[in-house]
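To start, the structure itself, in structure tokens.
The complex appears here without one of its protein chains, the remainder shown in place.
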Amino acid sequence: MTRPVPLSLADVERRAAAVLPPEVWDFVAGGSGAETTLAANRAALDEIYLVPRMLRDVSARSSGCELVGAPAAMPVAVAPVAYHRLAHPEGELAAARAARRAGVPFTAATLSSFPIEQITATGAETWFQLYWLKDRAQRLDLIRRAEEAGCTALMLTVDVPWMGRRLRDIRNGFALPAEVTAANLTEAAGSAAHHAGTGRSAVAAHTALAFAPDLTWDDVAELRGTTRLPIILKGILAPEDAALAAGLGVDAVVVSNHGGRQLDGAVPAVHLLGEAREAVGDTCQVLLDGGIRSGLDVLRSLARGADGVLVGRPLIWGLAADGESGAEQVLGLLAAELDDALGLAGCASPADARTLRTVTRPRPCPREHS
Amino acid sequence: MTRPVPLSLADVERRAAAVLPPEVWDFVAGGSGAETTLAANRAALDEIYLVPRMLRDVSARSSGCELVGAPAAMPVAVAPVAYHRLAHPEGELAAARAARRAGVPFTAATLSSFPIEQITATGAETWFQLYWLKDRAQRLDLIRRAEEAGCTALMLTVDVPWMGRRLRDIRNGFALPAEVTAANLTEAAGSAAHHAGTGRSAVAAHTALAFAPDLTWDDVAELRGTTRLPIILKGILAPEDAALAAGLGVDAVVVSNHGGRQLDGAVPAVHLLGEAREAVGDTCQVLLDGGIRSGLDVLRSLARGADGVLVGRPLIWGLAADGESGAEQVLGLLAAELDDALGLAGCASPADARTLRTVTRPRPCPREHS
Amino acid sequence: MTRPVPLSLADVERRAAAVLPPEVWDFVAGGSGAETTLAANRAALDEIYLVPRMLRDVSARSSGCELVGAPAAMPVAVAPVAYHRLAHPEGELAAARAARRAGVPFTAATLSSFPIEQITATGAETWFQLYWLKDRAQRLDLIRRAEEAGCTALMLTVDVPWMGRRLRDIRNGFALPAEVTAANLTEAAGSAAHHAGTGRSAVAAHTALAFAPDLTWDDVAELRGTTRLPIILKGILAPEDAALAAGLGVDAVVVSNHGGRQLDGAVPAVHLLGEAREAVGDTCQVLLDGGIRSGLDVLRSLARGADGVLVGRPLIWGLAADGESGAEQVLGLLAAELDDALGLAGCASPADARTLRTVTRPRPCPREHS
Partner (left out) sequence: MTRPVPLSLADVERRAAAVLPPEVWDFVAGGSGAETTLAANRAALDEIYLVPRMLRDVSARSSGCELVGAPAAMPVAVAPVAYHRLAHPEGELAAARAARRAGVPFTAATLSSFPIEQITATGAETWFQLYWLKDRAQRLDLIRRAEEAGCTALMLTVDVPWMGRRLRDIRNGFALPAEVTAANLTEAAGSAAHHAGTGRSAVAAHTALAFAPDLTWDDVAELRGTTRLPIILKGILAPEDAALAAGLGVDAVVVSNHGGRQLDGAVPAVHLLGEAREAVGDTCQVLLDGGIRSGLDVLRSLARGADGVLVGRPLIWGLAADGESGAEQVLGLLAAELDDALGLAGCASPADARTLRTVTRPRPCPREHS
């Protein structure tokens, strides 16, 4: 019996939930604290309704655009997610190949489970996500490796002075299985992530050891002077911070609350997207991250002012469900859905989508009377 | 044991859900994507509360009005719905007869399962719904046939460059049964709708083959020059588009998101009804479509600025439940409910209803405490 | 085993639901149409939060006030409800005695199941509710009887040109049992209410026969000239109508949607209470009706501008639960709750309550995460 082809990312999610070990599912799906922000991310996207335009010729439309200085087949990039091998043995390599075929950038994480050089060797356009390691030498080494491996942008994560309180991982005493490692880091730097314990998350413990909690705008300025790659700051929410980033010559900001995994109670990113756009004008790109689950969500984000979006968890779902082919299905669904939504909204391009009017309506309550 | 007489359209819906084959029910009931807009259509109507006026003589009221230049017994027309024979062997003929008896226009669809000439022969006032077929000759032929058969208006659907992603139909591999055909089209043009397949909707495949995705305002202007019939544009949401339509001499616009079957995430039509009315003033009529399930909904629409409404799915429910008699019950319930609501709101006519004040309140959540 | 003393009107409601025959329960509890307005009435009250004041001496408070020109123990009157004998053999007599003991006015309905003279003979302050019967002689006779029996006000119901579509009653084929009659009317006038039938409500059929659907402001003016009793108009929602009433010298208006039993989709009365108050200033009293279920609800209404409230269904619950004693418990609970709420809000009187600030907040949704 062949498995039915997934028709939406929710189909892929259900499959992944069924096949992943529970503690890995929790690591992927969970948020911090009471998961308030995790739920709010989805609700905030659900609340956005579009006012489509009609009778425009949409027969020759394209989802193609420019993302951080390079062409992309659609305004979507794969978000940095740690340890893809938790979902599938081929991990980041499979996901990067899927991204290459879909024509979208793949973001290799500092905490990827394959070394960056192997990821870029897939031929995918690769952005490198940088955590600001306490160890300056190792940090600079990572940047040089990313440059030499051919990465086309550096994405600095700015919202993780340490890892948020992800209760699921702590309850599970989550630690990496032996075969999954932080492949970009020296063994010493990465090994803490393997030490399981009760009442703690080994991954969080590792972060606390390795990441610098005193990262500031001065470090961003320093980074700007250190590399010629485009710089993306991921984890901005306050429009004032977006403006500061633009002022420092950053090429893009990712408006994000880290998928509800850092500050629980943080505002949904899409809520502040329009303000972030206004704050930076056209001096840098604005990408949205958090809760994107369909081409409709991409269109909503564009209409609210984004140049593009990042998609994280769904790639992991795809890997878990069916390896490289599953990852490709996820990106293929997003492409098909976005193409459909663009056309039905009367838009021939992402640029057209930026002119769509939106209406905010709360998600309807279930009916009180049946 | 006689079946209880339905007291509301919800009663008819339950009966239809019980008797229709599941894949036909899904074809009728479903929306596109996550069915966000499908649900929002209902919620948006539920949110509208009326401020009735008292102590006006409502003993001599009438629901009669003019719809697209002709008198109607109430401000309701039967919406175009494809393939009525899916619900009942007498399909459009039964529904048209019911419409005639109710004194309201019946819209014959391009994709009707009886030919237009047989439908007009029922004596119903008939509007012909036109999909902009790629094949110009066939398109012009349809228009001439509609004119010659005595249709009193042409309704051009403008929101279907192709069919939206209706996941229920794709999951079901929905295709027309052998006895149901697109009776207005040549066999070649219609046959694709019969080819069932896994992971696809044959009806959507047919649409993709036959419909023109490059329909623009220029085509509307051309159509205006092609026929002397009144022209109705169905599928307008943006008030700017309503204004463009009025500017081209269109006689009516149907503010509609195609019952949540095209762009999922599109705004509920009633949300923009007032703006559409303001945009066109009295230069053309404004009809509302999507989610009308009671006379109260008709009254809500009038109070928000509509000249009338279209009702689609409920006619199919009626056909499924009890053929022509079921369709008649549906229109009879709407008439009775509207008459009741008009009078209780202190209105002697639909024109009075246009002056009613409305209040918007979210649908109440279920109680947290019992 | 003794039954526990009810601590809230909800306790009484549960008891009544358990003991009343289902079709009587439905007649009492139901609303019209989809019962949208019935639910919204409660939600609208639940949404009102109070800002209490502190450190005011509330040791000598009183709930006493003036209602339609006479003193009352609290700003509450018993609403007109038809056929109390459906709930208890002593019907209106038991309820009126309870009202007398509670010190609040009792409204005797045109459709009461004891004659008005027997009701006033209980010693209760009695208002007479008048339906505008088609039969002018009978109408005038009712007014004279009310005057002669010692009623202290005439309450004209203005929102019932006919009975709303109460689907529960129609489904139940509801008719009065033989022992319950419209005791104020001649047998001919009342007998229609006893003819049970399938797919209809005998009570609604009776109303259609007897009530005048052409009641207008002119009739109100006529009534003003016909009686020296204070006149109350019940069923006003639009502030413009409240102003018209005040202009005709009416003594009080009851802002009401008839407990959600007439126009389904009508706005909750409390939503427009403040506007009604502004519209009439102090030229007439403003009473709220619909959904009052606690002393807190009374306080909310006062804070929103009411001089008092009507309470209907709960009295029937009390009668059903425990006859006269049950009705007394209902009024006793309201008195105790109002006294408590007044004091805790820093108010020594209903007049103080009129100065309380309110805040509107939607009823909280149940939590998405447990």
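Things to note:
First chain written, first letter: the chains are A, B and C, and each begins at residue 1.
One rule holds in what follows: a residue touches a chain if its C-beta (ideal position, glycine included) is under 8 Å from a C-beta of that chain, and two chains touch if they have at least 3 such contacts.
Since this is a predicted model, take the numbers as computed values, not measurements.
Remark: the omitted chain is touched by one listed residue; of A:A94, A:A124, A:A193 or A:L237 this is A:L237.
In the complete assembly, the contact with the undisplayed chain comes from A:P268, out of A:P268, A:G295 or A:P314. Summary of contacts with the chain left out: across A:D159, A:D251, A:D307 or A:E328, the touching residue is A:D159. The hidden chain makes contact, of the residues A:P4, A:P89, A:G123 or A:P366, with A:P366.
Touch with the chain omitted from the figure is made, among C:R53, C:K134 or C:R354, by C:R53. Where subunit A meets the chain that is not shown, the touching residues are 33-34, 36-37, 39-40, 42-44, 46, 158-159, 161-162, 164-165, 167, 170-171, 199, 212-217, 219-220, 233, 235-238, 240-241, 244, 262-268, 271-272, 362-366. Subunit C residues in contact with the hidden partner, per the touch definition given at the top, are 4-5, 7-8, 10, 46, 48-60, 294, 296, 299-300, 336-337, 340-341, 343-345, 357, 359, 361-362, 364-368.
The rule is simple: only the chains that are shown with their structure count from here on.
Taking CA atoms, the transformation carrying subunit A onto subunit B includes a rotation by 90°, reported to the nearest 5. Each chain gets one centre point, the mean of its Cα atoms, and the points for subunit A and subunit B are 41 Å apart. One inter-chain figure worth recording: subunit A and subunit C are separated by 58 Å, centre to centre, where each centre is the mean of the chain's CA atoms.
Among all residues of subunit A, those that touch two or more other chains are 365, 368.
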